[in-house]
Structure formats: C-alpha cells, structure tokens
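Data first, discussion second: the structure below is written as structure tokens.
Entry: chain A
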Amino acid sequence: MPEDNIILPVSASMSKMTIQDSNKSQFGYNPSIGASSNEITPTTSSILLNKTVSLNPGVSKSINKKAFEVSLSSLSFLFCEIVNWSHKKSKGIQDLENRLNGLGYQIGQKFLELSKTREGLKYSKREIKIVEILQFIHSTLWKGLFGKIANELEKSQDVNNEYMIIDNCPLVSKFVNVPKDYGDLNCAAFIAGIIEGALDSAGFFADVTAHTMPKEGSPLRTVFLIKFDDSVISKEEQTVQS
Partner candidate 1 sequence: MAVYSLYILNKAGGLIYQSDNDRHPGVNKLTANDYLVLAGTLHGVHAITSRFTTSMIHSHDPNTTNIPASRLSGPNTNKSGLQSIETDHFNLYVFQTLTGIKFIVVTSPIPTTNLGRGELNVQLELANQLFKDLYVLYSDYVMKDPFYSIDMPIKNPHFDSKIKQLIN
Partner candidate 2 sequence: MLYSFYIFDRHCNCIYHRRFSLVDDGATNTDNESDVAKLLFGVLYSLKNISSKLGDQSTNAGGFNYLKSFSTSSFRIHFLETLSNLKFVLITDNLIDNVRSVLWELYSTYYLNNIALNPLSPVDFKGDEKITNPNFISQTDQFLRSLPVYGGQ
C-alpha cells in the first residue's frame, strides 16, 4: 500500500470531544487533552488494575466462563492464513506438517492448564494413567476446544505404545481441500500438535501425527496416532504393579 493511503480511524466523534469529556470508565486516551490524559495516576492505576486483575481471592470469573462462541468463518479464515503462512515458510510437506504441529503444541500446553483450572480445584486431579489422560483429552479438552467430544478413542492392537483418537470431521480442516500433489498432508497436524503439547506437559511424552482415513459419509475423518515414549510405558507398568 502506498504511504499516502494510510487508513485513519473514523474520528467524527473524537473531533467533537472536549476537555470536559471523559471515558465512561474514567480511563483512556482523550485526544482533546493529549498525552496527559493517558497518564498513570492513583485513580487510573486502580481502574487499570481492577479491569485486568481480579481482586477476589480464588479463581477469576473470566477464566471460568465457558460459553464463548467464535464464528466458524473467522476461525476458518484465520486457520487458512495460518496454513498459508506456514506453507510459504516451509521447505516441503513434512516441514509444513511440523510447523503446524509446532504451532498447535504451544496451544496444547496452555490449554491443558486452562481446562484443568476450569474443572475447579476441588474436583481437579492429576491424571497419572495413560487411559485417564487420553480420556480427559478425548472428552474434556476436546469439548473445550471444539465444542464436542472426539468420536472414538482406541488402543492399537498391534503396537503396545500406540493409541488413536479419531474425529470424523476436525473443525479446522472442515473447508480444507488438500491438492493431489501434496501427498497425504493433513492440516489437522495442528490439532495433533495440540494433543502432543497437552500430553507432554502432563508428563506423558508422545509423538502425535494426523492421518486422513476417509469413511463412508465422512471424507474428512482423521486419526490422531499417539505414540508414547518408552519411558511412559514402563512408568505405567510400574504403577499397575504397585
């Protein structure tokens, strides 16, 4: 965009402001006063503190609030750009999946914390068994992220340390169409990253990958293959024995 095309905010109401006008919350920038209106004084700092930090002991209400709704369109467009951005920077299909996985990983770490807090301190406990943490991810974590629980949770019959969480239509890849020459790329690698992040920060070290396994009626069905680290398996065996 050329420099002379800078978009300015609509300032019809601003220009009408006078020095007497002040924000409803008694805080904020007043263009008619200038920089001094934004100064931190004892009054404004208390307002500022009250707005962001809850003074009540215990858990702040804003964290507990669950029923936030986000438009699927804006989420899809945002994810669209995330994929594009990662795609531009990546060297190949595998690299793109790794990047998406990496972005999800940080969300997983943080969201585990948040959803545990939301459970409430009284009921919350630390999962120490593989099945328990997987069930937690399959239901509670999934519901917090996508508003529904995942469709299936399975243990691999052949390999001891492999588990599968299956979603028939992952929310982020609902509108994604992978071109043929991209091989078996699955953009749900982002969700795989979330699972991996949550598992890792809960102490269950694992590799999570996303694979497309279409089924009649659900072409986007995705299997999240969870491969636990050997240390996790041996720890599990010890717990069972004791």
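Basis for inclusion: all candidates are chains of the complex that A comes from, given by their letters.
The criterion applied here is as follows: contacts are C-beta pairs under 8 Å (C-beta built on N, C-alpha and C of every residue); 3 or more make two chains touch, one makes a residue touch a chain; residues count from 1.
Small disclaimer: the values here were computed from a predicted structure and weren't measured.
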item	value
Complex partner of chain A (touching, any copy) among 1 or 2	1
Chain A to candidate 1 touching residues, read off their complex	73, 76-77, 79-84, 87, 174-179, 182, 187, 219-220
